[in-house]
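Below is one structure. I have some questions about it.
Every protein chain but one is kept in place in this view of the complex.
== subunit A ==
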Amino acid sequence: MNPSRFDLTTSCLIASLLLAGCGSSDNTAAVPAGTRTTLALLETTDLHTNVMSYDYFKLAEDKALGFERTATLIAQARQEFPNTLLLDNGDTIQGTALSDYQATINPLACDQTLAMYKVMNAAGYEGGGIGNHEFNYGLPFLSQVTGNRFDVSGMAEPAAQPTCKGPSFPLVLANVNSVKSAQPLFQPYSIISKTVTATDPDGKPVSSTVKIGIIGFTPPAIMSWDKRWLDGKVYTVGVKEAAEKYIPEMRAKGADLVVVISHGGLDDSAYSPTMENGSYHLSRVAGVDAMLIGHSHQIFPNATSTVAQFNLPGVDKTAGTVNGVPTVMANYWGKHLGVIKFDLTHDGKSWVIDKSKTVVQARSAQNADKTYVAIAPAIAAAIASEHQATIAYVKTPVGSTDFEMSSYFADVGDPGAIELVNQAQADYAAKYVAANLPQYASLPVLSVSAPFKSGFAGGSDYTDVAQGNMAINNAADLYLYPNTVYAVKVSGADIRNWLETAAKRFNQINPALTTQQELIGSFPGYNFDMFTSPDIRYEIDVTQPVGSRIVNLKYKGASIDPAKEFIVATNNYRASGGGSFPGLDGSKTIYASPDTNRDVLIQYIKTIKTVTRAANGSDRSWQFTKVTTAGPVVFHSAPGKLPLAQAAGLAGITQLQADDGTGKSLALYAIDLSR
């Protein structure tokens, strides 16, 4: 044996154990027919910058995700297989507070490497694709962090652009072109010359080279999802047409194997150049040896999968093939590692796959006993400063509040945790309408929101932001759901119907009953939408049946005109039909913003700096219609919070029992509806 080759192999193996990839070199020496080797393709997908097993909103470890555990699966695979090629499918650079921090809060310098790519470099990736989320921060950022100079309108001529640090492996994308140049934005494919350990026809170990062509695809729907960044700058080409164009080129350039990196799932409906999930049709393009797929956040192969896309004709969910092509999808957030192992024999001209020996697996970072594989400590060490900076960012005060903002008494009229949300939403929507929708400029802009945390799970299931500094992570307490701001155009009549539906929150109260009556019914708090503005006033008459409870509904002091048009800022869930509110089903949406209610709230707090009870927590749009009841009317909230009701100016509330007996850390309160 040639000692230098032995050394190369050995060092390569050691490097593998240390998570560094084996070097690739161009070895063009003729390979004798009958030489055999194996090659294991390793896939990650939809990592979404989950480098650490960590939840930045909870500021706590989350073992269920994170590349620091995937890295351990990679190391294990490298111990098992002598030759591995580690590839990423995309949706890599966006998805956590860490990615937001590096993209928008403290933008990465040109000469720096993104934290995600840093650890991927260290792990020895040799290629990657581009997902749809790569476009989320816009083209200049994508250009910078991938080290690609884009020739697109809105950016300087490529020659005038600096060359920034990208990952140390090629990124490929074949179906997105620049409008300006009609050329692909990224290199459509790359041919990797992979040095492998092999066995010659005499059974002796030798070093050889396999040429693997990788070609990447992203969902054409990026043109809708990231329209604000992409419109007029790039366009998509059908994945099938792009594959049919480039794969023969790759073969002509000597690719022994062609690996499709398709950021999309399987859809067997009729092919269209704009279909979102094109991988099924890609499997039928001639010359595809393997597919690494993603985007759907699913596991493939998976014999027990009930997911529709893995139960199509031609899809073998046990063997991991699509129309005979070995295919893997490695879940998301680093929870799985995809493996496609090929046995290869050289026929004197090219490497040939022994299809009977191909193995396809999606390996979980969770063990059978529900524990998780250990972390690879090198990962956390490589991005320690970025991780700490992100935590500091999440904890950074964005403003302060002069009162405790809570939802303990939101059901009975305290707007303290809701008005700020409504103010932020209305401000955001009004500015958008003024700038972009001149046809609606004369319409009033209102806002509704609901007490999302209203005690369903017990005494700790309430919004409660302490007086003092407010940080980014408080926004998740004030706004539980990861919604985006939507604006709808509705009539005065629609507003009445909207409020009638929200008022289903309450049971119908019989004033004559002397027995105790529960005020709150089973209608969920997250659907109890309310206005909190001096411009709109209404009463809720809980003695009336559902549908006739909203009385004295007034806009600016006068009875609301059923025909008058308004714009109401809300969230995507409500605007698109969530909660089945009458007239709300997407058809009245005039602005579906890409910005989350949480981010809009944070920006608003940053702008006003100081949140006060007087300005941001005391505008009650609604009251109960006054009624004297013969018996007590009761509701439940966390114990000992009466001072908060009083601070909110709510009269007639008393705590009857500190423990309501439900075992959920709730107290029983009474409300005097005559006050």
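FYI, contacts are C-beta pairs under 8 Å (C-beta built on N, C-alpha and C of every residue); 3 or more make two chains touch, one makes a residue touch a chain; residues count from 1.
One rule holds for everything that comes next: contacts and distances are computed from a predicted model.
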Undepicted complex member, UniProt protein name, chosen from "Sel1 repeat family protein", "Metal ABC transporter permease", "Peptide/nickel transport system substrate-binding protein" or "Multicomponent K+:H+ antiporter subunit C": "Sel1 repeat family protein"
Selected from A:G66, A:P82, A:G95 or A:G459 as touching the chain missing from the view: A:G95
Residue among A:G129, A:G166 or A:P632 touching the omitted chain: A:G166
Residue of A:N177, A:S279, A:N323 or A:S618 in touch with the missing chain, whole complex considered: A:N177
Touching the absent chain when the full complex is considered, from A:Y56, A:F81 or A:F186: A:F186
For subunit A, the residues touching the chain missing from this view: 48, 94-95, 132-133, 136, 146-151, 158, 163, 166, 170, 177-179, 181-188, 219-221, 223-225, 231-232, 234-238, 241, 269, 272-274, 276, 297, 307-309, 456-457, 481-484, 524, 526, 572-573, 576-578, 580, 583, 585-587, 596
